[in-house]
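Shown below is the structure under consideration.
All protein chains of the complex are present and in place, except for one that has been dropped.
Right, subunit A next:
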Amino acid sequence: MFDLAGKTALVTGATGGIGGDIAKLLASAGAKVALSGTRAERLQAVAAEIGKNAVVVPGNLSDPESVAGLIKEAEEALGGQLDILVNNAGITRDQLAMRLKDEDWQAVLDVNLTAAFKLARNSLRGMMKRRHGRIINITSIVGVTGNPGQTNYSAAKAGMIGWSKSLAQEVASRGITVNCVAPGFITTAMTDELDDGQKEKLLANIPAGRMGESKEIAAAVLYLASDEAAYVTGQTLHVNGGMAMI
């Protein structure tokens, strides 16, 4: 089950904890994976860990030119058209709404919402022709529940769920599925910075009684990328230990 042999994938934000684990798991299922991210050294390290099934395509999704060229570069590096796109890259610029600067609103929307959509759009041509494709967007629990200090981030993540549903309806008849995975609180470099008091408060709201692991997000992505998930489209799969049941 969940065999991706012969398939190609692009994972954005592959230098992060979640993105790196997604790339590793897709590769271990047999896919050839292109890793994109801003930190070239870190990308090389992840690629080296994966071995021959990984290629590196550095890119900065804050830069529209980088976004415009990324799918083509990935397909060249992979030596074939893209089967699986994982829009994982994201940034945060947290601030209370009253203090949120225009540029911090815009930067988060540009990367998390707009760049992800453009990558999806640019990958459709090949997928339509081959009547097969998987677009998997990493959104967030806060796109559904909201979170103080994250008006920009939650707007972008909610928007991602919205366009995923529209696109899913447009391309379902061509064998292309578009889905979201919404992580809850996951152990990453970002959440490591929380102090014990903050963590305790968080855990009180998580029925599972623990934070999630990035490999648990990767497992959800692998499922949605597989042939077995062909009948699942326009959905958001919440991976959050029960902290929100939607």
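The criterion applied here is as follows: a residue touches a chain if its C-beta (ideal position, glycine included) is under 8 Å from a C-beta of that chain, and two chains touch if they have at least 3 such contacts; residues count from 1.
Everything that follows uses one rule, which is that contacts and distances are computed from a predicted model.
Trainee: One chain isn't displayed here; going by UniProt, is it "Sulfate ABC transporter ATP-binding protein", "SoxAX cytochrome complex subunit A", "Acyl carrier protein" or "Sarcosine oxidase subunit alpha"?
Mentor: Hidden chain, UniProt protein name: "Acyl carrier protein".
Trainee: Where the complex has a chain not shown, which of A:V171, A:I186 or A:V221 is the residue touching it?
Mentor: Answering carefully, the residue with contact to the hidden chain is A:V171.
Trainee: Considering the complete complex, identify which of A:I91, A:M128, A:A219 or A:V232 is in touch with the unshown chain.
Mentor: Of the candidates A:I91, A:M128, A:A219 or A:V232, A:M128 is in touch with the missing chain.
Trainee: At which residues does subunit A meet the chain that is not included here?
Mentor: Touch set of subunit A with respect to the missing chain: 125, 128-129, 170-171, 173-174.
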